[in-house]
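Note that one protein chain is taken out, while the other chains of the complex remain in position.
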Amino acid sequence: MILKNLLLKALYFLLFLFLGVYIIIYLHKKTLAHMQSRRGPLQTGFHGILQIFSQILKSLLNWPKLFTSWQDLSNNIGVVISFTFAILAFLLIPLTEDIFLMNIEMSLPLCLSFIMISNMGAFLSIKKVKLNMNKMTALLDRISTVLIFSIPLFISSMGPVIVSSSFNLFEIVRAQSRFYNILYQPLSFIVFLLSCSLLWQRLPVDVPKKDTYFNTDYLSTQNRLNYQISTISKYINIISLLILGTLLYLGGWNGPKILHPLIWTIIKTFVLQVILLFLYTIIPRISGFRKKINLSLAFLCLLSFLNLLIIIFLVLYFKPIF
Amino acid sequence: MNPDFGYLRTGVEKIIEGIEIDNVIPFINRVDNSSAISVELVYCIALENYFKIEVPIRAKFIRVILSELSRISSHILFLTKLANALGMNMPLHYCLREREEILHLIEVATGSRLTPNFVRIGGIKSDLSKQFFDKLKEILKGFRKKVHELRVFFLENELVVNKLNNLGVLVKEDAIKLAISGPNLRALGVSQDIRKNDNYEIYDEFNFKVPIGDRGDSLDRCMVRIEEIEQSISIISQALYKVPEGKIRTYGEVNTQLMENIYSHVECPHGELGMNISVSEGRIAKLSIKGPSYNNLFAFSKAVIGEKLEDIELILASFDICVCEVDK
Partner (left out) sequence: MLDRPKHLRKIKFLNRLKNWVKLTSINVYCFSSGCCGDEILATYGPVYDLERLGVNFVSSPERADVLMIAGTITKEMKPILEDLYNNTEDKKVVIAVGSCAINGGPFYKSDYILNGVKEIFNVDLYVPGCPPRPEAIIYSILRYKERFK
């Protein structure tokens, strides 16, 4: 009985997830287009709502290629791993006080590490790809960025943990019922956002022609299904990172009781997404291993350690405020 | 680094041989795709100087206005390429939007966006109406603000400045050995501009500065070009109020004897564009084009030495090389 309930809940969550992915891809395309003073997709469906649907169908309708692609598992295993871990990371995140799947004590570090593993999944799809110099560098570049920028992500997320003295996401949100974390640890929030946007890199679906070449070339020689699944898992990662950001810093589902708490989380995640989009259209691409490591260790990690010191001082001497 | 030639070779210079001198223009203006009007201008100026045909002043003014417009469009295209190499999506689209206005103006005047085919020996093809000048005034009013916006995107963004600073530095001695010209030379601190030094059209009537850099890195190259856009706008706005009424073309007598090595040069957006013409019996005997991009390509392969692999695309974009002109 309990198992059946859990399965049903998981199904609802997955439905919610795919709807969320769909909506966020659509909004991403539209907001990006309006920032660039364009219109974005306009003709298929009302204001191009069905555009992404047809793009996903395009990969699924390619039957003969699909069968062959399932047969050679060596090519697929990286994609499968990244997809499953992305979904696992999402299932750990609570959306409101009532809507959640599981309540684990260590949910925050588990979730972050799952996201990291699913980002690294591309490493395993190396076997079938014809390796020339260009593709190899692109692949190593991807892995190194994930490794480098997950360090400040982990350290910066320790700030809210110290305040609530728990790794549980519920406790972290409950601790923010009076003041949101962003008010007294903005440094940590900035580090979290920057490392998120750098982990995100550029999305492979609708970036300029030359831009995709360097970043996703190791994927482009694979067939369409693998490519599409890996992009979808990337989007799932983005969504779970955004929701984590709202839970850690923006108070999660807390808010005036005019609206349903679920709607508060959705609104806050959308605001975060727009900020991230703005960051990555304005800021030039950061390339080169040395520059990345300098940025990560000398700037982001330093800031987050500074933030940790401030928070520890605050908690020790002004405990009754929180 | 050695460039590999031949993939875009069309052999224009060979095709032209034997064609009457009036019919050459549509062939040669395909050589420089970002500012075709400067190629037409060199050809016509060379023959006019030899035959001593006096061009009417109104035609000269209109030529100056159009060539400055095409200079602006070419420099904005450079900025789009730079934004693409930097990975900034928003400035890329803003540049494309601004370029579209200038191309629209060129189209209203000449009938074509990129290949105008407008300049003739002894004048221009057709007169410009009063409506065109009104439109030009209207667009120029708002355009300074837009150029300032682009300047904010590229030169007041600290991340971009840090990235471009000290990237792909070209040494002065190398530059002089390779005989490069144009904005890439001016970024090194050499004030060399044919518009100032040679006064080929009526450029001595206008007030304008020649912007120069000091170190010759990618930042200087970008800065010089953005400032040149502003100078071109000021030239056009001065020319607008001075355009006199009158004829637009004079038909001079053309000798049919053999003539060799008529040379002239103009300042095209990429640098010095020279042309050497030999004519016999009213037909082209030999014509050779000396483009600036050929030299700039070798300057790029000098400047790239010692830089990291991921910055090569950016340095290539900062040199603004027109590929059609390299392999003509």
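As written, the chains take the letters A and B, and residue 1 is the first residue of each chain.
In this section, contacts are C-beta pairs under 8 Å (C-beta built on N, C-alpha and C of every residue); 3 or more make two chains touch, one makes a residue touch a chain.
Predicted, not measured: the structure shown is a model, and the values here were computed from it.
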Touch with the omitted chain, as defined above, among B:54, B:100 or B:281: B:100
Touching the absent chain when the full complex is considered, from B:113, B:249 or B:302: B:113
Residue of A:44, A:113, A:168 or A:254 in touch with the missing chain, whole complex considered: A:44
Given B:38, B:67 or B:80, the one touching the chain that is not displayed: B:80
Interface with the unshown chain - residue positions in chain B: 6-12, 14-15, 26-27, 30, 33-34, 36, 77, 80, 93, 96-97, 99-100, 103, 113-115, 323-324
Positions on chain A where the hidden chain makes contact: 29, 33, 36-44, 48, 50-51, 54-55, 57-58, 61, 205-206, 208-210, 212-213, 216-217, 220-221, 223-224, 227
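Just so it is clear, only the chains that are shown with their structure count from here on.
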Partner chain B, residues of chain A touching it in the complex: 32, 35-38, 137, 202, 207-208, 210-211, 280-285, 287-288
Residues of chain B that touch chain A when the two form their complex: 84-90, 92-94, 97, 157, 159-160, 163, 308-311, 313
